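Every protein chain but one is kept in place in this view of the complex.
Up next, subunit A:
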């Protein structure tokens, strides 16, 4: 799984951090998503899919057999 984020779209809700804290964080100054792990281990995939699914700005994209 390859995770990409569109910082420009991110609305800083932090839903991704609530869903998958090992993979996403937020920038201190503006809350924009910080990708901690662009190729997360398999045990994190379900949480990452959930994070992408609940992102209110659809700013998270998953690739390669996601």
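To be clear about the criterion, a contact is a pair of C-beta atoms (placed from the backbone, for glycine too) under 8 Å apart; a residue touches a chain by one contact, two chains touch by 3 or more; residues count from 1.
Operating definition for what follows: contacts and distances are computed from a predicted model.
**Q** Just go with whichever of "NADH-quinone oxidoreductase subunit D", "4Fe-4S dicluster domain-containing protein", "NADPH-dependent 2,4-dienoyl-CoA reductase/sulfur reductase-like enzyme" or "Phosphate transport system permease protein" UniProt uses as the name of the absent chain.
**A** The record for the missing subunit names the protein "NADPH-dependent 2,4-dienoyl-CoA reductase/sulfur reductase-like enzyme".
**Q** On subunit A, where is the contact patch with the chain that was removed from view?
**A** Answer for subunit A: residues 11-15, 17-18, 25-28, 30-31, 49-50, 53-58 touch the chain left out.
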